[in-house]
Every structure is written in C-alpha cells, then in structure tokens.
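Structure first, commentary second.
Heads up, one of the protein chains got dropped from this complex, but the rest are sitting where they should.
Letters A, B and C mark the chains in the order given here, with residues in each chain numbered from 1 onward.
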Amino acid sequence: MSNIQAADYITVAMARLIQDGELVFHGVASPMPAIAIQLAKKLHAKKAVYLNIPGGVDAEPSSFSFYSSADPVLREGGVSDFPLSDIFDLSARGALDVAFLSGAQIDGYGRLNLSAIGSYDKPKVRLPGGAGSAALLPTVKRGILWKTNHDKRSLVEKLDIITAAGNTEYVITPLGIFKRSVKDGRLRLFAVFPYSSVEEIEENTGFKVEKHEEFTEFPPLTEEELQLIQSIDQDGSRYSEFK
Amino acid sequence: MSNIQAADYITVAMARLIQDGELVFHGVASPMPAIAIQLAKKLHAKKAVYLNIPGGVDAEPSSFSFYSSADPVLREGGVSDFPLSDIFDLSARGALDVAFLSGAQIDGYGRLNLSAIGSYDKPKVRLPGGAGSAALLPTVKRGILWKTNHDKRSLVEKLDIITAAGNTEYVITPLGIFKRSVKDGRLRLFAVFPYSSVEEIEENTGFKVEKHEEFTEFPPLTEEELQLIQSIDQDGSRYSEFK
Amino acid sequence: MSKQVTLQEAVSVISDGALLAFGGNALHRSPIAFVKELIRQGRKNLSVIKTAGALDVDLLAAAKSLESVYGGYIGFEMLGLAQNYRKGVQNQEIIAHEHACASVIAGLRASIYGVSFQPINGFQGSELPELTGQVKYVDCPFTGKKTAVIPAIRPDYTVIHVHIADEQGNAYIDGAVFEDLIMVRAAEKVIVTAEKIISSDSWAVRPQVPGFLVESVVLAEHGAAPGSCEPFYSVDKEAVVNYLKDPESYVAEVKEDEAYV
Partner (left out) sequence: MSKQVTLQEAVSVISDGALLAFGGNALHRSPIAFVKELIRQGRKNLSVIKTAGALDVDLLAAAKSLESVYGGYIGFEMLGLAQNYRKGVQNQEIIAHEHACASVIAGLRASIYGVSFQPINGFQGSELPELTGQVKYVDCPFTGKKTAVIPAIRPDYTVIHVHIADEQGNAYIDGAVFEDLIMVRAAEKVIVTAEKIISSDSWAVRPQVPGFLVESVVLAEHGAAPGSCEPFYSVDKEAVVNYLKDPESYVAEVKEDEAYV
C-alpha cells in the first residue's frame, strides 16, 4: 500500500460514513476529514452541514491548506457563521452528529491519548493535547477517529493517558475500519481495505482483533469518488498528514 | 412644583451625578436617564460611555421615544455594539459603573420593590418585575434610583417584597436627592430642590428623614443645562413618565 | 428542501402547554403575527420566556392562552402596566416566575451549554430566590464561595421575527439583536418569521442565524406590528394605546382576522 492509496481510502471511508443531513465537525490537523465532508456533500449527503474552527457554515473552500485545518479559507462559500465556541456548545447539548477526531494512541474501546507518552507530570513525550476531544467525544452522537499509521504503538491495549473517551463509533486506519460493538463497547474489525487483510491488521494491532458482527467487504473506490476527490483537493492536501 | 420642573430637575440631577469616563446603563422605561446621559456627555463627562438595551455603544439618538427606552433608535450614532447580555456580564464582573434603576417602592436602605404590592403569591397588584435590578443592583458600582412621585406609599419603611438590594448610592425624587450613608447603609437627605424644602420631604417620606453628612444646597439649573436638555430632547420625552 | 411554511402551518406544530421563548424586547421586534396566530388557533396553557415582554405576553394573557411567564419585566414602559398579565397573576390564573432579565439569560445559557444550571453573580439581598424557586445556591469547589445558580431554561420553541430570511432558515437581523441569538441557541427548535424572504444565494449581508438551527421560516410582513421592526417600521403607538384601552375588542378582532398565507 502506498500512502497515496491509504489517504484516498481513508478519505473516502470517512465520506461514506457521513449520513445525509448530519452536522459534521472537524478540528485542527484534519485534512482528510475536510476533504471527506466535501466529498460526502457532493454524493449521498448533500444536506450534511459542515462546521469547522474558523466558523464558516457549509463552506466550499476553493483549496485546502497543507499545514492547517483552522485556516480562514474554510469559511469560503459559506453564507453564515458558527464559531468554534458554538460548535462545542452544540455538541454539549447533544445536537452535534459527527466529530472527526484523532489520537497518538487509540485503545480497544476507542478512547484516545493526545496528552503525553509516559506520565502526565513527567512525560517522555509531551503531545499537543487533545484539543476539543475531551469535551466532544463524550457528547457528540458519533465520534469518527482516524490514524495515519496502523501499528502496535498507536493502536494499544492500554493508553498512557486517557485524554478523551466516549462515543467513538468508528476508527479508520490505513488498513481498514474498526467499529465499536454495542455489546461491550470494544472496537471490532468492521472492514478491511482491498489492499490489506485481516492477518495484516491482526499483526499490527496492539489490542485483540475480532470481527464485528456487521463485518463487511469494503467496496473499492469508485471512479466517481476518485474524480470528485481529485477535483475537490487538486493540490493533494489529503496526503499532508503522511510524511 | 410642576411636573415639567420636576422632570428637568431630576434629569439634570442625574446628569450631574455621572462622572467622566464612567460606563453608564439604563434599562426599560427610563426616559430621564437617557436624556441625562446625553447631557452629561455634553458637559463634564464627555468620556462617559452610554450603554442600553438595544446594544448601541455611545449612541447619540436624534430623538427619544415617549413610550419606550428599549427603542432601536438608541443605537443611532454608535460605532459598535454591546448587547444587553454583555451589559449584565459587565456588571456581574464588577466593571459597570452606573446603573439607573427605579422601583414602585424604595425603602430607607435604597432597596426596591418592582415585583408586587401585597404578597408574591397572592398579589394585590402584580407589578412588571424588577427587570435587571436583582442582578445589577448588587454588582454595579453605583446604583442611582429615581422616583417620579415622592410620597409615603412610594418611599417606605418596609417593602412588600425586596426585589433588589445592593449598591444604591443615590435616590432622586421630584423633591430632592437621598444619598446612602457609608456608616449604616441608610438613605439620608443629600439635597433639596430649590422649589421644595426639608419639611416637605419629611412629610412625604415613609422612612425617617435625616440629613446626610454631605448635605448640600442643590445649585439651580443653569441656562446651559436647560438649553442643552431642550436641544437633546426637543419633543419632551423626559416628561413622559409624568401623567 | 425549503423550510418555508405558512404562518398557520408554523403555529400548528405548537402544542398546548408549550414553553416558548420570544425574541425582541419590550415593544420591539417581537413575533406578534405569530402570537396572534397562536390565539386564532386557540392554543392554551402556554408558558413564555422573555427578558422584557410587552404586547406579546399581554395579548396571550388577554386571550386566556397563558399559563406562566419566565421574565424580568412585563409591561408597556411609559404606557403603563400590562393589565391583562397583571390581572391574570392577581387572579392566580397565570404564574409569574419572576426573574432578573440577567437570570433569564443565565438559564438560557445553561441550556445552550448542555448543563442543568448556570452560576450567576446577582440576587444578593433579593427575596426573589426564596419566593420564586428559580435561584438556588452551590458552593464553588475551587473558592468555597456560595454562588447563586439558575436552572437551565430550554424553550420547546424559540420564535424570532427578523428582517430577512431565506428558505433554508438563514436569518438576518438589522440592528439591535436583543437576546434573540441566545434564545435561538437555547431552544429545542426555532421558528423564524421574516419581513422578507430572499433566495439563499443572494445574501448581501451576513445572517446571524445559521439555517441549520431553524425548523421553519414564515413570511410575515409587518410581523412585529403594532410593535416596531426598525428601520422598516416604528411602534404604532395609536394601535398599542387602543389595545390597552380595550384589549377584549382587540383580541376579538385578532380572532376574526384571516392570517396571512
């Protein structure tokens, strides 16, 4: 698998998970969610509402930054404003449908760590911090997490610090998609990208991999999806998280 | 004393109490404070900041309503906005200098009743309610109260209901001005309008009238004040509280 | 996909007993057309949230549609008391949940923030907390300070009247916003009545209310009259004074009117 292929799969997988009419938010450092929301709005989720840090509502940006997902360009084409503080409030009162979030570590319950590797007070690595996730993940209806790498250091049995927990529904990685089970709240394997395998995922996951009861074949990216994604993100901002 | 004379005296007395640079607010049903603030800003308090319900900052209205002090005309001439919710917050954090407030009844501690005559649950007369006063009076630096009548039913020893209490500094009536004493928090007579007398005030006040340690002669209205007040309020909105 | 409906349709979703917040302040930019249609449709036992109310609240009182009011001030300012509201409270037909205007805002904020209470700095020395039950106290866990708190106030519907809206619910207020934007965020659902409805792609100004918060939009020209919707129109003082003189006749006329479609 190339990074390019992974980025496209992750982005399309994100888009396919957005349902029509949903209120959808992404925060900082989220190039793939930003593209995915535009893609979903051009396909099956035309009435989804796009919310972001600069506060534009339903922006249709002409381009996407390679270094920031808080860029004011993300207000382009929007008619009205809904600033970040309002988005947090929306989630807190149970009215935000989807938040795209990530973590340095994600555990088998879909909890995340963006605080530190090691201990909080004497960290081996101080991480940037969970941004809005400690407030959003427990209150948003559907948390969709992603990782740009799929390995045992990132997908762990035990987090060094639990920065945020709550309503994680999916975790998308370069290899496939986990979905949380309603039964016990554990992540289970929901789909495998065509270029990967259950075995590869098992080998590279720090928590026990079991198949989700809804395990499904992930349909290959369609021509339409690939063309649209390319026209939305002509410069390739969706690849910018991959070094 | 005519009502016209009383309204002019009350308005000028209010204006004289505003200090330069202060942040000054009035709410609903406050024609005299609205004019007084304009007057003060043309005389000794050019840097006072005028705040009101429609949210205009430092408006210079071309006219004043006879029936409302929440009229959007009170934004005229202002450069920026500071809505009512912001004004309450300003007071709550100790940064509002002056609020003009009134009550159906005012007691000897400068507390007010705008809730009901009789009991709260079974009122003889349901009054409009204290508007912002229960939140403003304890938090504003200087509460300036006024009454359009001066009688024993309005200035009482005991309120039927204590709607609001706190930082009342002055109470202005058609007959003169009370100021609260730092010693015991009681209202004491601070000034008598030239057309009235200490005796008239004593006879018409429901609580015991004593002279304030700063008791002072109230200087007659000046030509300048009268001319300015007339040019600010050509239609006579300041008389509209007098029936 | 248009959210535009008639006034009758918009009002038809309001149940008897609903808790409604009305935008505007005093006689200004209140959703009077909406209130009149509530009366025409015979809605009962409504509760109203308002910082400073006037004709909106008193009309519902006069029409016997009002059960309770969460408000800081209900009156006609220099024009006098809200006589129908006043009588209703005195006759114990209407409950006055008296608030400071600031505490109405605090309760709405709790609703916005998804919490059940909001601290407020106020009410020291006031008897309203014990008389109304709308204010309680908690000790701040950081400072130990005893702090007044207001329960969340969550309107079933917030109804605001604006200058311009589009079919998607985006709404623009020209000038004084009063407490409208707070009420919009605090509500379960939002209905917008508007003087003008324009196409969504023809905005020349930035609407303050994003359409996704709004359930339905109604074209209601002169929808705040006889109150003001400045700069489009001022208070019709004569009509308000006539109402105050003879509210029964005014309500009877409201009931006979055809709502605009």
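We adopt the following convention: contacts are C-beta pairs under 8 Å (C-beta built on N, C-alpha and C of every residue); 3 or more make two chains touch, one makes a residue touch a chain.
Everything numeric in this text was worked out from a predicted model, so none of it was measured.
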item: Omitted chain - touching chains that are shown; value: A, B, C
item: Chain not shown: contacting residue from A:E22, A:D58 or A:D71; value: A:D71
item: Contact set of chain C toward the excluded chain (per top definition); value: 106, 110, 113-121, 136-143, 145, 147, 149, 151-152
item: Residues of chain B in contact with the chain not shown; value: 23, 47, 49, 57, 79-82, 86, 89, 91-94, 139
item: For chain A, residues in touch with the removed chain; value: 27-29, 31, 53-56, 65-73, 75, 81, 83-85, 88, 92-93, 111, 114-115, 120-139, 161-166, 240-241
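The rule is simple: only the chains that are shown with their structure count from here on.
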item: Length of the line joining the C-alpha centres of chain A and chain B, rounded to whole Å; value: 57
item: Interchain centroid distance [CA atoms averaged], chain B/chain C, Å; value: 27
item: Contacts with 2+ other chains: residues of chain B; value: none
item: Multi-chain contact sites of chain C, meaning residues that touch two or more partners; value: none
